[in-house]
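Every protein chain of the complex appears in place save one, which is left out.
Each chain gets a letter, A, B and C, in the order it is written, and its residues are counted from 1.
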Amino acid sequence: MNFGFEEEQELLRREIRKFLDEQCPMEEVRRLAQSSDGYSREQWKQLAELGWLGLMLPEAYGGAELTWVDAVVLLEETGRSLFPSPLISTTLAGSAIADLGSEDQKGRWLPGLADGSRIGTIAFLEDNDVLGPAGIQLRGRPRGDAFLLSGEKRLVADVEQADLWLVPFRVGDPEDAIAIAVVERDADGASGRPLPSIDRTKRTGTLQLDEVPVGPDALLGPPAGASLGLSRVLDRGALALCAEVIGAAEAALRITVEFAKQREQFGHPIGHFQGVKHPLAEMYVEVESLKSLLYYAAWAIDEDPEVAPAAISRAKAYAADAFTRIGIDGIQLHGGVGYTLEYDIQLYLKRSKWARSMYGDADYHYDRVARARGL
Amino acid sequence: MNFGFEEEQELLRREIRKFLDEQCPMEEVRRLAQSSDGYSREQWKQLAELGWLGLMLPEAYGGAELTWVDAVVLLEETGRSLFPSPLISTTLAGSAIADLGSEDQKGRWLPGLADGSRIGTIAFLEDNDVLGPAGIQLRGRPRGDAFLLSGEKRLVADVEQADLWLVPFRVGDPEDAIAIAVVERDADGASGRPLPSIDRTKRTGTLQLDEVPVGPDALLGPPAGASLGLSRVLDRGALALCAEVIGAAEAALRITVEFAKQREQFGHPIGHFQGVKHPLAEMYVEVESLKSLLYYAAWAIDEDPEVAPAAISRAKAYAADAFTRIGIDGIQLHGGVGYTLEYDIQLYLKRSKWARSMYGDADYHYDRVARARGL
Amino acid sequence: MDFSFSTEEEAFRQEVRGFLEENLPDPVPTTPEFLREWNAKLRAKRWVGFAWPKEEGGGGGSLIEQYILKEEMSLRRAPPLGSDFMGLAWVGPALIRHGSEAQKKRFLSDILDSSSLWCTGYSEPDSGSDLASLKTRAVRDGDEYVVNGQKIWTSAAKQAKWIFNLVRTESSSRYGGITCLLIPMDTPGIEIHPIDNLSGRPGFNEVFFTDVRVPVENRLGKEGEGWRVVMGALANERSGISESTEMTRKLDSLIELARNSRKAGRPALEDTSVRRELAAFDTRIEAMRLNGMRNLSRQLKGDPPSSETSINKLLRGALEIRMAELSLEVLGSASQLEGPWQNAALSFHGTVIGGGTPNIQRNIIGERILGLPKD
Partner (left out) sequence: MDFSFSTEEEAFRQEVRGFLEENLPDPVPTTPEFLREWNAKLRAKRWVGFAWPKEEGGGGGSLIEQYILKEEMSLRRAPPLGSDFMGLAWVGPALIRHGSEAQKKRFLSDILDSSSLWCTGYSEPDSGSDLASLKTRAVRDGDEYVVNGQKIWTSAAKQAKWIFNLVRTESSSRYGGITCLLIPMDTPGIEIHPIDNLSGRPGFNEVFFTDVRVPVENRLGKEGEGWRVVMGALANERSGISESTEMTRKLDSLIELARNSRKAGRPALEDTSVRRELAAFDTRIEAMRLNGMRNLSRQLKGDPPSSETSINKLLRGALEIRMAELSLEVLGSASQLEGPWQNAALSFHGTVIGGGTPNIQRNIIGERILGLPKD
């Protein structure tokens, strides 16, 4: 038993930290947040060279074949830096293809995702805003052995940046009659339209589909067989997001603690007052507890998949509430300056607002925990 | 416009305060709480002589014909002292008879309630624990122009002390087909069985009815016509309870503030630390806000009855949450000694637990506010 | 207790309504021409500076009529009573109490005519909520003061013609060394730097003073009396009632949002916890309104204004945060996008952050009202 990271993982963390500190300090984050691409192609290439884009992909397709625990290490650090990039989206797309795709499909798409030449994402939300298979109402209209897809997918992460859109759609009435198509950027009738995100370090938008044909070679697994795969990719999305939340929340805590040590009022650093000290202590409690919940969930994905969904839901529900509170308290404890563009705390507040509902909000995940508990 | 008490009301408050300080200091409260009667017959007689039992009853029947705002003054003070007595129950019973009863009935019962010779109460809860007309499932079985009542009423305040039980029962299927009977203590088949209350200064128990006959002269108003009357008496119960909550919550705050000024830790009175000072400030905010909500509701009963139900529900919902928190924070701020029988704060904690659900809990009343708001 | 209005007061309300009916189009225009005309009409009725003494050009109105006027204006969403907000709120009241005849003559009618625009110089970079720690120095040099230092969080500094500025004329006394100067914003040596708020829009400003020379006749009150000058103005009518009207409008919009949004596939308003939360908001806003009326009543009786407004500030602060959070919850995944609700959730109200942080309000209540020792 060892509930901690291995030495190699600590090493990985130091490498990532070094890369981000050197390549993407906060000024660079701010610059990228205002850029039209929303990320740096140069940095993206470097990530690929360092092997971090295909971290969990099979070696045969250019990956490093590591585990979700390793991914957590990577994402904690990108979250800590608010590193702007389509990393989570691409990781999810790759993991779904590796899970569900044929050898042929893997050979077609995975190397490009691993070597940084292609970006992927998954378009899982529709107008009803219901997460998971039940929310997929877009129906594939059969034509021969292919389907035609028409409709709109909402709040698709990195929709404009992506070269591959994974598009779940409905092929029948039973809740689990779901297929997932891989739609390439240049497909006729498919187009991504960006929308301004509340957190400019995270890009999003709408995917428009107008009679887009998807043949059998574009479907991951047999038609009507991707329901479980969709649930799984959403779980992994929640996990990846929580890993970034840990890093971001810890950073928000750290900069607020530093501020509280320096800022003086009524003759004392404000961190001397319990009205400031105690909320900071509570933030610490929440960050540490979230780490425990999430590390266990990451371990479970690879080692005890049956408990993974509930473990992930616990982490995401807890993360949503905790990070929301950390964002608000962090900026409140900064006083007026937290309100200005100059201080970094506001960037973390925006991230907390974005992360609240992404891959399911607290209510959604607590409902899942309740079901898992037999309630 | 004057949102404050009149000079006569301030005078009334001083008189009540003087009476309670002299007749029922905390040692006496503790003694009565352990007694079998649960209150002092001697003090009850004095209350009658001072005119406080029939405060709002018509002068013709021995009352003082004052308003609910005056009643609030009285009950704030009894609440502050945790004065053990069937005052609220008797006030409600009297007010229901004055509202709904015939001249004959008023003449029969009101003078006894006003002069302290009889105690009244209302038995409004059944096994389903649903407040109001919809919860009344006990059906009167017609026999001639009378009804036979069989069943059980739960959590009847002062059930054993009372000489008159007001018993709402069902006479038909429509939700509002409710009658209220006045059952006298010596009626055949009726008996009150006390149960240990969490707050020994408040008595409660079960009313057992076994083929109890109630004739037309025992019914308040026409049969099937008392639904509105029942709702109204429950509203007034909630109002009366909130008035006591204000006094009790203010006392809990006061003794905790005194404790925080005296108790030293780490070289300071603990009230010096924001971790103690700030929860006390929040308690103050809640007590003052509850006062505003309740005073307005009391005024509305007499002067603007249409807005009264929502105003009362706002007060009771707020009171339930606020007093719960004040009870918990009060005892927590006392540290270990709050846990002992010796300090008074635990008596207020017990009152807060008792008051939570009495006359409807926060959920019940917020649901009513939502309906009043058209939600 | 009496919530009704006298015949004269009711007549005044009708007058205000009639005026609004006649002069305020729906929707309310926002053109400069309309606002100019509107201000002129209000001025003609002496409704700008409504409660200022008649001999100073004000309306000489009573507090209660002022309440009626503000309530009616707010209900119709009328523009503010006069456009020189800081002039009306701070400068005018201070001039009336402490100004020389020459100063009053020079400034008051411009404020009332909405032809001036004042800003205020209170906060400094290192003072935060601790206003009395200000460091901007003014040194007497013949008939002039020479001012050096920096102010922060100054609204409308770019547009303002004058600044109502607190400076330190003596360093040994914390409160006693502060003096109030009235300074034209075009005086050489004044520089203004806008501060971008977290949405990237300029909001507040920094104002730098370098050897700014101010004639002694521009001093308001005596040297070292600046704190009294400001606190006197602060104690002006501040019942906080109009704040509750503002919050009611926010709640109305939030209810509309919940009515038109879907949560997990169902209308958000059907979610029990959403409805209860909205009812709890309604209750707290009603508490704010009634707290304000109790304050007003105390002022009408001539009680000196105390720290009661801290209560509503704390209620409002908590409400602003909780209401913003509920709006995001109701928006669901769309909360990831920019939008009016989302931006509101980022732009904290002044009661939550900045000058009057909740912790300061809690200290005020704890120390001034409850008498707890200072931290």
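Everything below uses one rule, namely that contacts are C-beta pairs under 8 Å (C-beta built on N, C-alpha and C of every residue); 3 or more make two chains touch, one makes a residue touch a chain.
This structure is a prediction, so every number in the text was calculated from the model and none was measured.
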Review point. Thinking of the complex as a whole, which visible chains are touched by the chain that is not shown?
Key: A, B, C
Revision key, fill the gap. Contacting the left-out chain: of A:Met26, A:Ala60 or A:Ala281, that is A:Ala281
Review point. Residues on subunit C that touch the omitted chain in the whole complex?
Key: 271-273, 276
Exercise for review: Identify the residues of subunit B touching the omitted chain, counting contacts across the whole complex.
Suggested key: 125, 128-130, 135, 154-155, 195-199, 202, 204, 263-266, 273, 275-276, 324, 328, 331-332, 334-336, 338-342, 346, 349-350, 353-354, 356-358, 361, 363-364
Study note, to complete from the structure: On subunit A, the omitted chain is touched by residues 1-6, 9, 69, 253, 257, 260-261, 268-269, 271-274, 276-278, 280-282, 284-285, 288-293, 295-296, 298-299, 303-304, 311, 314, 317-318, 363, 366-367, 369-370, 373, 375
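Quick note on the criterion: only the chains that are shown with their structure count from here on.
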Study note, to complete from the structure: subunit A and subunit B have mean C-alpha positions lying a whole-number Å distance apart equal to 54
Study note, to complete from the structure: Each of the following residues of subunit C touches two or more other chains, namely 359, 362-363, 375
Check your understanding: Multi-chain contacts in subunit A: which residues touch at least two other chains?
Key -> 273, 275
